[in-house]
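Heads up, one of the protein chains got dropped from this complex, but the rest are sitting where they should.
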Amino acid sequence: MSLNTFGHLFRVTTWGESHGPALGATVDGCPPGVEINEAMIQQWLDKRKPGQNKFTTQRREPDEVKILSGVFEGQTTGTPVQLMIENTDQRSKDYGDIVEKFRPGHADITYWQKYGIRDYRGGGRSSARETAARVAAGGLARAALGVLAPQIEIKGYMTQMGPRGIDRANFDWDQIDQNPFWTPDAVAADDWAEYLNGLRKSGDSVGAIIEVVARGVPAGLGAPVYGKLDTDLSAAMMSINAVKAVEIGDGMAAAMLTGTENADEIRMGPNGPEYTSNHAGGILGGISTGQDVVVRFAVKPTSSILTTRKTITKSGEDTEIITKGRHDPCVGIRAVPVGEAMMACVILDHLLLHRGQIGENRGKIG
Amino acid sequence: MSLNTFGHLFRVTTWGESHGPALGATVDGCPPGVEINEAMIQQWLDKRKPGQNKFTTQRREPDEVKILSGVFEGQTTGTPVQLMIENTDQRSKDYGDIVEKFRPGHADITYWQKYGIRDYRGGGRSSARETAARVAAGGLARAALGVLAPQIEIKGYMTQMGPRGIDRANFDWDQIDQNPFWTPDAVAADDWAEYLNGLRKSGDSVGAIIEVVARGVPAGLGAPVYGKLDTDLSAAMMSINAVKAVEIGDGMAAAMLTGTENADEIRMGPNGPEYTSNHAGGILGGISTGQDVVVRFAVKPTSSILTTRKTITKSGEDTEIITKGRHDPCVGIRAVPVGEAMMACVILDHLLLHRGQIGENRGKIG
Amino acid sequence: MSLNTFGHLFRVTTWGESHGPALGATVDGCPPGVEINEAMIQQWLDKRKPGQNKFTTQRREPDEVKILSGVFEGQTTGTPVQLMIENTDQRSKDYGDIVEKFRPGHADITYWQKYGIRDYRGGGRSSARETAARVAAGGLARAALGVLAPQIEIKGYMTQMGPRGIDRANFDWDQIDQNPFWTPDAVAADDWAEYLNGLRKSGDSVGAIIEVVARGVPAGLGAPVYGKLDTDLSAAMMSINAVKAVEIGDGMAAAMLTGTENADEIRMGPNGPEYTSNHAGGILGGISTGQDVVVRFAVKPTSSILTTRKTITKSGEDTEIITKGRHDPCVGIRAVPVGEAMMACVILDHLLLHRGQIGENRGKIG
Partner (left out) sequence: MSLNTFGHLFRVTTWGESHGPALGATVDGCPPGVEINEAMIQQWLDKRKPGQNKFTTQRREPDEVKILSGVFEGQTTGTPVQLMIENTDQRSKDYGDIVEKFRPGHADITYWQKYGIRDYRGGGRSSARETAARVAAGGLARAALGVLAPQIEIKGYMTQMGPRGIDRANFDWDQIDQNPFWTPDAVAADDWAEYLNGLRKSGDSVGAIIEVVARGVPAGLGAPVYGKLDTDLSAAMMSINAVKAVEIGDGMAAAMLTGTENADEIRMGPNGPEYTSNHAGGILGGISTGQDVVVRFAVKPTSSILTTRKTITKSGEDTEIITKGRHDPCVGIRAVPVGEAMMACVILDHLLLHRGQIGENRGKIG
């Protein structure tokens, strides 16, 4: 069995394989009356689109989204929105070794072990191509957030590539959109370009860390105890291809702190509570505090590499494999818009969930 | 709204507050015919029970579980199993400051902002006491696993306390149950005892890292793409009180590796595929490989500390707070059996989900 | 596997067997700030309670509800509400034939075939005793409706007992609470008393039809296309023990009508649309119209009767059975408060679901 839906009220079901006729997202639960059109979604897909520079796969797909349902005269109707992206560049000619051999570090072997059948063309369902559908759904979520909570701003960026991290002193919000790595550190961007070029030439790949921040999230979102905001965010990020870890706020480093160091102190500000720090990443007890919601996740290096690796065949023989083809040397780059999309979907979902309160002035402070 | 259920087929709903009459877990979907009794569950609760040594809260609760339904003549019947733990030590006399003030780093403020009402007695629903219900449910999951997959072994242990990590060279599986920190490193155990004593005396607390391993998990468990085994594990662990990060296998460190370093090579062994390393933590593409499933999570330091901290009151005035009372200086210690319980529940759930295959020899290798 | 939860946002999980230590309902998703106490729930349980007159089982249970969680200082907190009813009259002495034989028309045989284990004491989980938990949850739903939509009134009554139906000309709303059959027709009440006495003496039982009406339900509730208001109502009613059919509005009779006869014409009234008739039972396209929501369901006769019937044993031998013990000659009577409870839960659930609208004046007419 597979479980291809996420979300409680804003429910996104993605479908499709890397080299099938199409892939997409069936979005159920988008509120009615949200202005939306294909161009509004396309802008986010373009950000993730392959083939934009030499640091991402050279597979060229226009990745053009079509809205097949749920929208009438430019507005959502409250019925399911079907977002479809046709696969136009389906080079099916040659999958060579992959048909019989399992790439180490890849889902080839586990899909076979689970299902006993595997669409080996481009990784099939396990391909990162699935994330295009997430980005499309995220575009719709952003449009709905634009109506329900226009103050919310969501931004993702890369903070680490392999052993090389950014220098937080160089952090420049406006720099993010100006380099191929979506990093806020211009110095790191130059460094990474050179580093990644070297790796690519040597037929290798590398991991990365992505940070996604949501600003302007109101306090009170999150559904304890198993639908906590951080629980849902960690599930959302961990479900992205190649992600191996998720951190909220200080994340793993919180383990190193004492209680005195860790707890963010509170003062009363003109518009409500203010915090003197944000170790918590904007979430306490699974509920948003009103501070920036900060999530970080680690993306492992692409397993499809040009270096020879030991593996076995479907019939159980020891062998070796080199993966030719058009692969991202650092899949983390294209994971940035995907992380943003997941953040948008989760925040919207919890905004919708939060609407069951009784009374106007409940939970006010001051 | 709140979402207090987790699991797809083995569904656990926990309920109850720290100082209400009782708390428990309503478990729906346990297969019939599993031998179970209260003592089998009690052994795990005893592991988590407070007041066992000076490193955990001195609140003394017998934490005695009662099975109210779903079991007949010592076997599960396939109907819901109600596991109830009565709260016997409800000191309700004095909550002092907590009634009006919010503890920094605690869910006090967000529960208030979400619900507009808050059971302040002992943290109410946000108390780590909720995890007793998880441990009880985990005990039932272990019993079911004992029938369905008796080769599976689940073990949790502490690998880091504040700035002090274990030395993997000292790793001794048999040491885990022999020290109050459930750590496999006897040297670390001594070091931590001294360190924690100092912290406790100074009225402070500290974070920790817990690792949970499941051995013997068959290949093929996990439901891509939003019910992946690692997705569900990360949600399960992140939902535990005070957890701020979750790692699978190499976790955050995977970002630092190259593709050549990261991918676990495969060789054919006598009983199927074998791997030369386990960077993946036993999961590829969200599906188990048959290797050890390795999860790690960070627990932040207790926010209820004896040190004065800045905060505000419900009416919005700046003030300070010191939290007296019986609190764990390192909640991470008691998170060990909780992490094990979550692992047991998730593995069982995916075993049950996996039973929809068609054909006996599907997905075999060799 | 079993599925013991219903509802989308107001989620009720019932648990417990007829002769176990207790049964109850775990209610997740009740909005915070609802005033509730045990007496408010008890009033509905008392309506369903056995042993009140000679027409219901003589089993005497106080059926006293305890609130174990989710309520603080008389108000719901937004966390799970655990409602427990202890089984005090567990005569376990003698189950005689039922241990080895299957009662015809009863779930004895199918529970055995499904689970391979069966709590035969009083029917175990398949006992109508499970409905006490529904009534308790319904009491909480009514309290929440009292805050969110105090104009809503829910009333159930019996319209048919065996071959004898009520005369709609005698319909008297105030009569319903004044006879042991909850019927609005005083003449029928007298007739049924005599009829049922005869049946009881002859060791037989009889079926019934219950109608449940909700007045004051606002237009717009219902979630097309698989969470329609009538879909959820029909599932809710069909899930009650012994129910074999559910009708909305004209129900089966709608099949006999022409389009001209069936469609309720609309006129504009002072407060919005008004309808000249209510064939639709207050629901069009799965969404409430603002008219009375009308549901009807058929309850089959009790299968535990004093008449000899042919059956088989667990070991597959032909035999006969007479069911002694304390059984309702017409279980339909006690199904009335159960139907009301299900209506309350479904209406509340859809009220909560409906709160995702954008904009204040959307969907207004006139």
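When the chains are written out, they are named A, B and C in that same order, and each has its own residue count from 1.
By definition in this document, contacts are C-beta pairs under 8 Å (C-beta built on N, C-alpha and C of every residue); 3 or more make two chains touch, one makes a residue touch a chain.
As the structure is a prediction and not an experimental result, all values here were calculated from the model.
*Asks:* Tell me which of C:Met84, C:Ile117 or C:Ala189 is the one touching the absent chain.
*Replies:* Within the whole complex, the residue contacting the unshown chain is C:Ile117.
*Asks:* One chain is left out of this view; which of B:Thr88, B:Thr276 or B:Gln357 touches it in the full complex?
*Replies:* With B:Thr88, B:Thr276 or B:Gln357 as choices, the missing chain is touched by B:Gln357.
*Asks:* From the listed residues A:Gln82, A:Thr231 or A:Ser288, report the one that touches the chain absent from this view.
*Replies:* A:Gln82
*Asks:* Touching the absent chain in the whole complex: find that residue among C:Met40, C:Val147, C:Ala193 or C:Ala245.
*Replies:* C:Ala245
*Asks:* Using the touch definition from the top, which of C:Ile41, C:Ile154 or C:Ala298 touches the missing chain?
*Replies:* Per the contact definition at the top, the residue touching the missing chain is C:Ala298.
*Asks:* Tell me where the left-out chain touches subunit B, residue by residue.
*Replies:* 9, 29, 31-34, 79, 147-148, 224, 352, 355-359, 362
*Asks:* Can you list where subunit A touches the absent chain?
*Replies:* Those residues of subunit A that touch the unshown chain are 1-5, 9, 11, 13-17, 20-24, 26, 28-29, 31-33, 66, 68-70, 72, 75-82, 84, 114-119, 124-125, 352.
*Asks:* On subunit C, what residues meet the omitted chain?
*Replies:* Counting only subunit C, the missing chain is touched by 1-6, 8, 14, 102-107, 109-117, 125-126, 130, 160-163, 199, 204-209, 219-228, 230-232, 234-235, 238-239, 241, 244-268, 272-273, 276, 279-281, 283-290, 298-305, 307, 309-312, 314-318, 332, 353-354, 356-357, 359, 361-366.
Convention: only the chains that are shown with their structure count from here on.
*Asks:* Between subunit B and subunit C, tell me the centre distance in angstrom, where each centre is the average of that chain's C-alpha atoms.
*Replies:* 39
*Asks:* Please tell me the distance, in whole Å, between the geometric centres of subunit A and subunit C computed from their C-alpha atoms.
*Replies:* Whole-Å distance between the two chain centres: 45.
*Asks:* What is the distance, in whole Å, between the centres of subunit A and subunit B, each centre taken as the mean of its C-alpha atoms?
*Replies:* The mean C-alpha positions of subunit A and subunit B differ by 26 Å.
*Asks:* Tell me, which residues of subunit C touch at least two other chains?
*Replies:* Subunit C, residues with two or more chain partners: 9, 29, 31-33, 79, 352.
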